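All protein chains of the complex are present and in place, except for one that has been dropped.
As written, the chain order gives the labels A and B, with residue 1 at the start of each chain.
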Amino acid sequence: MFSPKRDETRPGYEMRKEHIAIGVMILLCLPILAIYVTFFAQAFVADGKLSLSNFRFLYTTIVMGQYTVPEMGPAFRNTVIFTLCVTACEVVISLMAGYALSRMRFTGRNFLQKLLLILRLFPGVLLLISILYVLMYTKLLNTLLGVVLVAIALRLPGSTFIIRNFFNDIPKDIENSALVDGCNRLTAFFQVIIHMVKPGIASISVFAFMSAWSNYLLFNTLILTGKVPIMATYLRSLSMNDQMIADYGVFSAMALVYMLPVFVFFIISQKSLMKGGFSGGKGI
Amino acid sequence: MKKKNNLQAYAFLTPFLILVTLLYILPAVLTVVMAFTGLDKTFVWKFVGMKNFRRVFMDPNTPIIVRNTLIYVGVCISATLVIDLFFAIMTTYFIKSERSASIFKGILMIPMITPSVVYSVLWVWLLSSTADGFFNKIVMSVSGMASPINWIAQYPMQVVIFAKLLTSIAYGTIIFSSAIKAIPENQFKAARVDGAKEWEIVKAIILPNLRFHIMFIALWDTLGLLTDYVNIMLITDGGPGKASEVWALSAYHKAFIDGKYGYGAAISLILILVVLVLMIAIGIVNARMERRNLDVQS
Partner (left out) sequence: MIRIENLRKEYDAKTVALDGIDLVFEDSTFVALLGPSGCGKTTTLNCIAGLLEPTSGKIFFGDKDVTQLQPKDRNIGMVFQSYALYPHLKVIDNIAFPLKQKGMKKAERYEKARKIAEMLQIEYLLDRKPTQLSGGQQQRVSMARALVKEPDVLLLDEPMSNLDARLKIEIRDEIRRVQQETGITSIIVTHDQEEAMAIADKIAILDNGRIQQYDTPEHLYHYPANLFVAKFMGNPPMNFIDAALSADGTRVEGAGFSLPLEQHMAQGGKKFAGHAVKVGVRSHLMAVHTEKVPQSMEMRLQIAENLGKEILISGMVGDSFVRVTVPENHDTFEQYKAISRSEKPLVYLTMTGVYNIFDTESGVNIALEK
């Protein structure tokens, strides 16, 4: 459609417009960058000087006046466990369900397809109140397991929808060919089909990761005793403490460490995100 | 053979079905039931009929909350659509270099991928009420004002709207961007040959071609605006007072802060009804798009 490169065949006025547009964009994007950079720069300043001492929370306890900053370890550990569990389970379960919905014939198929569309669009966050009740009833309230299950359940329709579409794009002949070449359904799946949805798997993994890592609401709502801290709730409680907020140095250092994986994944998956292959804006 | 097929398929579907039924569909049903009960921290089910709904209707805060919600959604949607279109046109129509466009879109995405807790602290820091506050420093040096302003306390709705806006720019921009790329080059060539100016091209070619995408984003973002209250919760928590309280947040407060689950469910249910209407609308737009072979999401 549009030729991406500049070459001599493009008229001057187009080039000029492009330059103006670039200028405008730089102007508008600058504030965003300025805010972020300024904020996170505070992590590298202590007592007015450039230093890394704010990062000492990584290996030692910090005391600010009369306030002892709680250890970040447990929160970080829980976040990692939570994220890995949710991501792994979400990918595997949606892979299985997506495959079944795409390639298999069974009674109730049409019904489930329609249900998938509804569940995917519906904002699960509205159901938190009754989800709390269900967890309480099953004695999973205040447990990491409970939140893990809820997180997976609410994100499954979205991921399954995406993966199912990836499966839909695989030509039927390829699967038939594998069956003729000596595979049964299972071996065909693992030796051939799964390789063809690798981009789909990659993309939902990234979204699952980023969503789980950033999760705040679920833990805030479904863990009433603070028994299972995660990075989000940890940072939140710190941010409510006046001592911490007096000087953002340590906090911004912690926030930086927290955001690092998100940034890394973001840069890695730039390309697929750009194509608009989003999973949930309705996610938690 | 059919039975074997069913067995195979449901083996694949079981984990999905169990999780989704127990933790998604069941809660949905429960929410409807709960709305008609007075369930609270004692977890005793007592049927109260329409009492919860009458309470919502009678609550003096309700008009404020409704007004806030409408302002919040209305302003955000209009602003988002305009801004998204603007950025999409900038980065796709005017800027031909893929790399530059990607970089800009990437920067626009940063607020969206920032975890809510960090994002909200960012805003609190930015709008700190002391003279040292980032924003206060700028405003004071530009306008020569003597004393700093507590932005969050004084302009809670504006702050919350602006904060939300920054996070919702990226999605629409990317969708519109892809849509613009898909417009056949010939339409532009014909217009240029006819001597059309840029603004006319936007009006006559870009906007009509993006009709369905705009509808989709409008509906989709409205859905999100109505139901995503985390940012508001973390920045102002609906305050001061009820100045920035929106409908979804009030359901949260009633349920999880006040412990009135039944009442909260009723408030949620009303919102759910609105959401369902929106979902039907999205379904219709999607169907129309499919008929014309357009694609929004992979």
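The rule we apply is simple: a contact is a pair of C-beta atoms (placed from the backbone, for glycine too) under 8 Å apart; a residue touches a chain by one contact, two chains touch by 3 or more.
The structure presented is a predicted model; accordingly, all values stated were derived computationally and were not measured.
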| item | value |
| --- | --- |
| Neighbouring shown chains of the undisplayed chain, as defined at the top | A |
| Candidate in contact with the missing chain, chosen from A:Thr60, A:Asn184 or A:Thr225 | A:Asn184 |
| Listed residues A:Leu58, A:Val92, A:Ile118 or A:Ile174, member touching the removed chain | A:Ile174 |
| Subunit A, residues in touch with the chain not shown (by the definition above) | 171, 173-174, 176-184, 187, 192, 195-196, 198 |
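The definition used in the following text is that only the chains that are shown with their structure count from here on.
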| item | value |
| --- | --- |
| Between subunit B and subunit A, distance of the C-alpha-averaged centres to the nearest whole Å | 17 |
| Residues of subunit A that touch subunit B when the two form their complex | 1-6, 10, 14, 17-18, 20-22, 24-25, 28-29, 32-33, 35-36, 38-39, 92-94, 96-97, 99-101, 104-107, 109, 112, 117-119, 121-134, 136, 149-150, 152-154, 156-157, 160, 162, 165-166, 185, 210, 213-214, 216-217, 221, 231-233, 235-236, 239, 245, 248, 251, 255, 258-259, 262-263, 266, 270, 273-278, 281-282 |
| Complex contacts: residues of subunit B adjacent to subunit A | 2, 5-6, 8-10, 12-13, 15-17, 19-20, 22-28, 30-31, 34, 39, 43, 87, 90-92, 94-98, 100, 102, 104-111, 113-118, 120-122, 124-126, 134, 166, 168, 171, 174-175, 177-178, 181-185, 198, 220-221, 223-224, 226-228, 230, 234, 248, 251-252, 255-256, 261, 264-265, 268, 271-272, 275, 279, 282-283, 296-298 |
